[in-house]
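The other protein chains are all here in position, but one chain of the complex has been omitted.
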Amino acid sequence: MTLLEVENLSVTYSPRDSAAVRAVDKVDFGIEEGEFVGLLGESGCGKSTLGHAILRLLEKPAAITGGSITFDGRDITHLDEDELRPLRWADLSTVFQSSMNSLNPVITVREQFADTFAAHPEAAGDRPDVDARAGELLEMVSLGRDVLRRYPHELSGGMKQRVALALALALRPRFVLLDEPTTGLDVVVQRDILDRLRELQRKLGFAVLFISHDLGTVMEMADRVMVMYAGEIVEDQPAGDMIESQLHPYSAGLLGSYADPRDEVVQVAFVPGRPPDLSREHAGCLFEPRCPVSVDACRTEHPELLPAGRGQARCLLVEQSPDDGALLRDVAPTDRLGGVFSADSEPRARGAADTEPVMVVDGVGKTYRTKRGVRTTTTRAVDDVSFALRPGRVSALVGQSGSGKTTIARLITGVERPSSGTIRFKDTRVDTLRRRAMRRYRRHVQLVFQDPFSALNPTRTIAYALGRPLRNHLGMTGEQARQRAAELLETVGLSPAEQYLDKLPGQLSGGQRQRVVIARALAPQPEVIVADEPISMLDVSIRAEIVELLDRLVRERGIAMLYITHDLLSARLLADEVMVLNQGVMVEHGPTLEVIGQARDAYTRRLLAAIPRPGRSRESWPDEPPNEAERVPAGS
Amino acid sequence: MMRRPRSTTALVAGMASLSLFLTGCTGTENADASAGSDGMINYLNFGDFGGGTAPKANYNPYLPAFKLSATDYVHERLMIVEGTKCREVPWLATSYEWTDPKTLVFDVRQGVKWNDGKPFTAEDVAFSFNLLKKHSALDSVGVWDSDLTSVKATGGNKKVTFSFDKPGATAFTRITETAIVPEHIWSKVKDPTTFTNAKNPVGTGPFTVKSLNPRRLVIERNPDYWQADKVKVKEIRFNKADAGGQVEQLKLSRGEYDQQGMFIPDIKKSYVARDPEHHKYWYAPGGSISVYMNLTEKPFDDVKFRRALTTAFDDKTVIRKAQLGYVKEASQTGLVVPGQEKWLPKGIEDQGRIAYDPKAADKALTKAGYEKDSQGRRLGKDGKPISFSFKVPGEWTDWVASADIVIKNLKSLGFEVEKETPSPDAAIEDRQTGRYDMTFGVHGGSCNMYNNFSDPLNSDRTAPIGKKAMSNEVRWKDAKTDELLADLKSATSEKDQKKAVAGLTRVMTDEVPMIPIWYGAKWFQYKTTKAVGWPNAENPYASAADPLLWMTHLKPAKD
Amino acid sequence: MTTPSSTSMTAPAPTGAGDTEGVRVAAIAAGRSNRLPGWFVILWRNGKCRFGLWMLLAFVLVAVFAPVIAPYGPRVDDFGLSEGPTGAHWLGTTARGEDVFSQIVYGARTSLLVGTVAGVLSTIVATAVGLTAGYLQGTVDEVLSFFINLGLVVPVLPLMITLAAYSPVKGLGLIIAVITVTGWAFGARIKRAQIITLRTRDYVTAAKFAGDGTARIIAYEIAPNMMSLIVVGFMGSALGAIGAEAGLAFLGLGDPATTSWGTMLNQASMGGAMTTGQWAWLVAPGIVLALLITAFTLINFGVDALSNPHLRED
Partner (left out) sequence: MTYFVRRAGFFLATLWAAVTLNFLIPRLQPGDPAQAILSRLTGKSQAVDPAQLEAVRKMLGAPDGNLLAQYGDYLGALAHGQFGISYTYYPYTVTDVIGDAIPWTLVLVGVTQILSFFIGTVLGAWAAYRRNTRADSWITLGSTFVGTLPFFWLALLLIFVFAITLRWFPDGGGYGGGSQPGWNWLFFSDAFQHSVLPGLSLLITGPIGWILGMRNNMVQTLGEDYARLARAKGLSRRRIALTYGARIAILPNVTGFAIALGSILGGTVLVETIFNYPGMGRLLLEAVSNKDFPLMQTLFLFTTVGVLIANFLADVAYGFLDPRVRRTEAA
């Protein structure tokens, strides 16, 4: 019997005085007992809203405006809070997106278990032995029992998420909703937690709705995958089938953005455009504006979610095709998608590996001192790192969070000074520059930031953001600067530029913003660009676009780029050489293919192993156990 | 209506009933049996008793700024010079005599006892004065600032002799203002300057201290008082009323005080009208409040200019509007009339009051060489428009209102006048140091004619601009005045004194060192339900500041 | 006493309420189409705040058009003394024969002037000190922080009274100065905390890489993003200033020559409004003062929502 049945469910946000937004639109699906279902979608598609609706946790101004949710044969759509309470946690539990904030900061972990037990005597017994049961649960998620006595802030992000997971399983629920449970965690930790989760799910047999934007993970974990776009489910298939053939062009696009960096030829696709505005009515298919294979009918006719293959899809083309999605299959991958970026095993047509380097980092180390009372703790963030950047070439710096990547970026851009070693830009010693010289130096070295949302001042127009470096570094005047800013926007593919110049960052999408950030970095015509995880905050479907842009700039302008990332795939796509950093030490350094293909260092291999490989059996873990659980964040 | 207010109301009601329960009932204090059957008044409710907002026991009569008012009912003086007509009333001394201009002898009253039973003698008197000589900080009336050289008990301990090295007539009122303390107590006090005399203060007065808490001071009749037969009040209760705000005004208007001395607006409506038969007031005139001109500046240094201004000010409007009609128009002579009319020189019109006559002022100014230009501006002798400032403490609203009228008068004569309203401290300091063009000042009003004229006019009492003047704030320097003052100082006979005073009043009217506008009022309200015989305009036998005199006049009301 | 309502000024926490970003964007877009700043839109959306803004507007209009609205000048004392309400004098006359209603009308000017000027001044001081301390850090920060903390623990009311009492010149300027001197510290502390989080924003780093100097970064990059906090600070200071002015004036520490509701209460209290039964004279200034403070408090409901998205009414 179907455990959870969602029928025709709609959720609308109706803010007081702006247009209502139909965030979830007539969603239909069911989850069987013990089934592991993935829900895939990009930011803003309504997947979290759907999750909250199922848990009946929606708050004003969001409300269920249609359809029903049936759990175990009982309609829970309109139950009131008192009637819901016995069901909650005992039957339906959840792990939230941001583990950082989902535990009560002022009570111990033990108390958070205790109040859960106390709230459900029918499931937990009248006088449960909290220590024994919670301890057991914590051990289940590879945590020690001593965690019970701790407060949330004393735990690392990964530990908190494990606690949240243990908490979710405390009452042996029949259904667990996982809403991006590992977002924001380090890849290696992510991997570990998800593996543990899948194992537990198999063992305990609860059903899971796994919400994520991380396609690789979903494909690998789930039995069945649903893809959501603009508030609608556009495809629903067994995971295996979806890897083989995607029914909906959007799913195809998403899947195309994934590749294994170890492959000989790596091809990554992207879907241009952005999701529709849901506060307006749309006549046709919602994906039509971005769809590479759309036909005229798509513009006028709204497709239904109809059976196709072993699943369902919402696409006119699928509807019309006699053998379910055959139409898509016929089209070559390159054609059916908006754009493709590929890298093969040949060396790239870029600057030569032996040209004179513009930037040389030699034996650089950085030590932080934190004073606390009489004791002084020294942390070695970077230890004896040496490398060189050459014109027209990309060096990738790979490592997990806290490995010292960002410190290196700060050192070579002169934001901080090294404790030891030297950094030279051409003939200039960067590590000894004084104020004014530093300003001149920065003309030559620019930064591309990780988060396009914080990299642009929300109160300043694009023209202002681009104009500043032009005026300061190139001494341009108003009209000149505006002219050049427009050119720069065209260069980064924001065309026509006039349309963008006077906009505020808030009016642009994430991808557009990142292009502006890149344009700003290009403005003073730098010789070195340090790109700090420039794609990690972007939606999967547009990451390749940015990678392509960066590649083109390096090629055309002969810029030397330091590309900082934790993501080996993008390193594989972009970099000529890869350096792997672990706890401040460079553990591996060499041409991209060599490092990725034949990783020698154990840590590099763990990074590689953490990459999800849908449809393939997982490699066994490398020898070292995760060392993350023992670490406690410094200061909170 | 709302959750909280509802609970507030409940709270109020709850507290109210609780407190009613706790104390049984309130307001019993006012349910009094006023006149006793023994021809005595059981008690009277008086106003404030000094000592700040949270008074602490202090009955040291030599600390006038800090003592509680009970002190004045415990410690007596040789004579009382009452404050309206300046009559000399024998008190602890039965009479006095200037045996020569440098020797003053008092006959000390016999049979007076201290309230601890010990007899009062001339030794006590001599001790008291010599105590002040030793501790000059206690000499708040300045007895020893005069030419007094010694005070001795003489004549078989029945007389006290004051010796001066120069004619000492002016010291008389100072001597009569000095309280007499018992030697047998005070001789044992280590430091009389910090002595609070807190426990059972011993004096000769009609009352003794009964109880004190910071809200109320109670004194009771001294049955062994030397004129006990005249004192019909058994007990006086002083009530802390320092705030002087609405609440006090309300209490006064409701008749909760038998006597009070406070400002209350619109007294006819708010006090008298409540009980016209019993609610009375008498606002006797005090010191003159005058327009001070800085005599070191032009054009104020020109006597013709000043004389012209004497008719320029609309005193009546000031009194009616700014002073709420509580005060009287002041005489240009510097005397407080009609109380001091006996000092007036012969033939002076309307006791020296000068009527408002802007036309006359205008004419006199023009005649004196201060002409108006075509735009109506009054020009100085240098041909420039005359402009000056008028300083008045901003917080003293009635003064500000008075200043407004004065300024209006001046403007209508063509002067450019700017009003400045500094804080009282700053204003007083500016007046003392002479940093003003025109302002209000206070002078005179006491029974010591020498002080009345010497303080504001003696060239000894002034200082250059920028230095603090002792009391001559207008910077009047005139040899003739100094001479008249010297005459007055040494004049022991009333005739000589009158002659000198007449000369000084003429300085005031002819030379116009300042222009008096109104007399400051002495607030005095009383109620006749329990006691009658209060001083008032019809029977001004004493001023508001002479409670010992009323105590011997008050009688139970008959009803 | 500090205002506890503003002690919880943390950086806007991410709302866990699902996909609300679209909604937020819509709100900003709505504001943009009207050419109104975003913070104003948030204020306007709050019903209580909107009502407060209307009330405030009414006060502002009364203040601006005081000479038109008031039948007489505030200090014209040509009328009968201590009269009760009549057709000619809606709220009666004072003990000095001035028209109470006219004084109320003109008093709005004083209160608003004090509120605005003292609010602006202390906001400027708070912002300047807070921004400098927070942005520069190091010794400058240590020194300024000491003064901020000092300003926080120095008892404000006694200091205010002392300053007000001992100044040689009375007047609105003094009151404003006193309020400014005693009222900037709290805002400075909050702004310092805020800038410490803002200064590490990527766009600040980006501005440095674009070659901008410190002053320009503070003025152009950071300050505009603190607008909501500055508005919060301003509203708090203005509210405090209006209350403080009334309180000081009531204690008799104001300038009696200024017509303000505080001095009116002081004069009503001293001038025997109770004894002569002049109810309107005593009650009216209190009520208008309460209404003005209520307006500010209502607006503060919206202002709180600026810094705390959870409080937004949507």
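A, B and C label the chains in the order they appear, each numbered from 1.
Convention: a contact is a pair of C-beta atoms (placed from the backbone, for glycine too) under 8 Å apart; a residue touches a chain by one contact, two chains touch by 3 or more.
Small disclaimer: the values here were computed from a predicted structure and weren't measured.
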| item | value |
| --- | --- |
| Partners of the unshown chain among those that are drawn | A, B, C |
| Listed residues B:105, B:428 or B:502, member touching the removed chain | B:428 |
| Selected from B:250, B:303 or B:379 as touching the chain missing from the view | B:250 |
| Those residues of chain A which, in the complete complex, touch the missing chain | 55, 57, 60, 81, 84-90, 92-94, 96-98, 101-107, 115-116, 119-120, 151, 153-154, 164, 167, 371-374, 635-636 |
| Missing-partner contacts on chain B, residue numbers | 1-5, 8, 11-12, 15-16, 19-20, 22-23, 26-27, 29, 50-56, 58, 63-66, 136-142, 145, 174, 193-196, 211, 213-216, 237, 239-240, 242-243, 245-247, 250-251, 254, 286-287, 289, 393, 396, 399, 424-426, 428-429, 442-446, 451, 455, 461, 470-471, 520-522 |
| Interface with the undisplayed chain - residues on chain C | 1-8, 10, 13, 15-17, 48, 146, 149-150, 152-155, 157-159, 161-162, 165-166, 168, 243, 246-247, 250-251, 265, 269, 274, 282-283, 285-286, 289-290, 293-294, 297-298, 300-301, 304, 308, 310-311 |
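In the analysis below, only the chains that are shown with their structure count from here on.
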| item | value |
| --- | --- |
| Geometric centre distance via CA averages, chain C-chain A, whole Å | 44 |
| Computed distance of Cα centres, chain B from chain A, in Å | 88 |
| Complex contact set, residues of chain A against chain C | 13, 15-19, 21, 23, 43-46, 48-49, 51-52, 58-62, 96-98, 101, 278-279, 413, 415, 439, 442-443, 446-447, 449-451, 454-460, 465, 468-469, 471-473, 504, 506-507, 517, 520-521, 523-524 |
| List of chain B residues in touch with chain C within their complex | 244-247, 249-250, 252-253, 264-266, 269-271, 321-322, 324, 394-395, 397, 400-401, 421-423, 425-426 |
| Chain B partner contacts - residues on chain C that touch it in the complex | 77, 81-82, 95-97, 165-171, 252, 255-257, 267, 269-276 |
